[in-house]
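First the structure, in the form of structure tokens, and then the observations on it.
Missing here is one protein chain; the remaining ones are kept as they sit in the complex.
After this line comes chain A, so read on.
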Amino acid sequence: MSYVSDLSQSQEYLSFRSSIPLRRIVVDTNNVKGGWRIYDCGPKKVRCPLICLPPVSGTADVFFKQALALSAKGIRVISAEAPVYWNVKEWCEGFKKLLDYLELDRVHIFGASLGGYLAQKFAEHTHICPRVASLVLCNTFTDTSVFNNHESAALFWILPGLVLKRMVMGNFSSGKVDPDMIEAIDFMVERLESLPQAELASRLTLNCVKGYVEAHKLADIPVTIMDVFDEYALSNSVREELYKCYPTAKLAHLKSGGNFPYLSRCAEVNLHLLIHLRQFDGTPFPASDRFLIERKKASTR
């Protein structure tokens, strides 16, 4: 495909790619393919960064707008993309090794769709010896039974890449879209096109194989649920289920934005991330090297 999206030609994206190196970190001895791919932005002395986990179709660079804007405020943002894993437990073990390698005891996780599901599974996986300081869950779910193709999930690994891409792309745009959303979709299509068959098959398998989050194990973790009120790939009942699992969560609704608000509504998403993260100012788990709230002197107007 020779098609190039507007967003990947934008100054912002080019400046991101030219200033932040893509690092490959191999944590599994048996994993011949690549390892984790990460972009690490912002002050390295921050030991409790915000880790962004992409959806099925996304690569680590889909969070470039968050990485740029938030690192400018002193937040360390690491966008991470997993190598091929075929089940959630393997994924969690791999992610833990990545955090060990990066010497991060606790992290805040911003997970979109599949990324949000895996973030919750990881918090559950590590609830005895917590590694997750907080969660921001964007357009995500707690139970894969909402997807009606978990029977076929066992076969994803042998399906051709083209078939898998079609499965994902079928959900990309629905209802009304504005120019920002079109740009976001174009960009995501481009990312999807770049994914090798094995990676896509593995992510779809993680996404669709039966599983659910034992949310009661996450009761002590501060959660912000971020979702859009226009159409996106998941239904209203999935959304309600997520609210039920986290009754004390802060609800950061966006009026619109579609499937990829971190691209199409980045200013609002970044504001919500800031509001979420600033509760850790002055705690043992700040995501930034300075206070996120400017403590100005009260001046009379």
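A few remarks follow.
Basically, a contact is a pair of C-beta atoms (placed from the backbone, for glycine too) under 8 Å apart; a residue touches a chain by one contact, two chains touch by 3 or more; residues count from 1.
The working rule: contacts and distances are computed from a predicted model.
Among the names given as "Ras-related protein Rab-7a", "small monomeric GTPase", "LSM complex subunit LSM4" or "Vacuolar protein-sorting-associated protein 36", UniProt records the absent chain under the name "Ras-related protein Rab-7a".
Touching the chain that is not shown, out of A:147, A:212 or A:285: A:147 (per the contact rule at the top). If you put the hidden chain back, the residue from A:66, A:202 or A:270 that touches it is A:270. Residue in contact with the omitted chain (choice from A:56, A:70 or A:242): A:56.
The chain not shown here touches chain A at positions 55-57, 113-114, 141, 146-149, 167-168, 170-172, 174, 188, 204, 207-208, 229-236, 238, 251, 253-255, 259-260, 267-268, 270-271, 275, 278, 293-296, 298-301.
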